[in-house]
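Let's turn to chain A:
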Amino acid sequence: MQGEVMCISPDNLLGETARMKVERYRFVTLSCVEISETQVEILYHFDREFQLKHLRLTISKDSSVPSISPVYFAAFLVENEIQDLFGIRFHGLVIDYDRTLYLEEDVKTMPFCKYVAVQKTPESNEEKAP
Partner candidate 1 sequence: MFKKIMTKARMQSPWMLHFDCGSCNGCDIEVLACLTPVYDVERFGIINTGNPMHADIFLVTGTVNHRNQKVLRNLYDQIPDPKVVVAIGACGLTGGIFREAWNVIGGVDKVIPVDVYVPGCPAKPEAIIDGVVLGLEKFRGKAETAESISANDFEEEAPCREK
Partner candidate 2 sequence: MINKSVLILAGLASGPVLGGVISGFDRILTARFQSRIGPPLLQPFYDVIKLLGKEKVVVNVWQAFCVNAYLTAASIATALFFLRSDLLLILFIQAVGAVFLVVGAFSSTSPYSQAGAHRELLQMLCYEPLLILISVGIYFQTGSFKIESVDAMNQPLLLKLPFLFVVLSFVLTIKLRKSPFDLSTSHHAHQELVKGLLTDYSGPLLALTEIAHWYETVLLLGFCSLFWTTNPIGALLLVGITYLGEIWIDNVSARMNWRWMLGYGWGMGMALSLVNLVWLYAR
């Protein structure tokens, strides 16, 4: 992968991001990947004059992650998205949609997790059948 990758833990996440900000890194985005039944990996991508830097955070699904949106305001959107799609909770969000950014209020599943049944209405498959 292009750019330097650094593994971090939830404890030093905020410290590292604050340091990134001081070093004039620009926030790019977060990527969340499900790596096993219990764990996900969150990649924080930063950029400074086309030099990428990534922070890799591996956590268990049920834990809550500190939000970096107080440091980088732009992060609130993607953190809400991960909250919606993977069910990882972020605390300290600047604007918290509480899992309603993309989903309706009554949705309880985590659509992007492979190991959880995907919410799908039965009739939507009928098109596929000839």
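The candidate set was assembled so that all candidates are chains of the complex that A comes from, given by their letters.
The criterion applied here is as follows: a residue touches a chain if its C-beta (ideal position, glycine included) is under 8 Å from a C-beta of that chain, and two chains touch if they have at least 3 such contacts; residues count from 1.
All values reported here derive from a predicted model rather than from experimental measurement.
Note on this complex: chain A touches candidate 1; the remaining options among 1 or 2 do not touch it here.
Residues 102-104, 107, 111, 118-121, 123-125, 127-128 of chain A are the ones that touch candidate 1 when the two sit in their complex.
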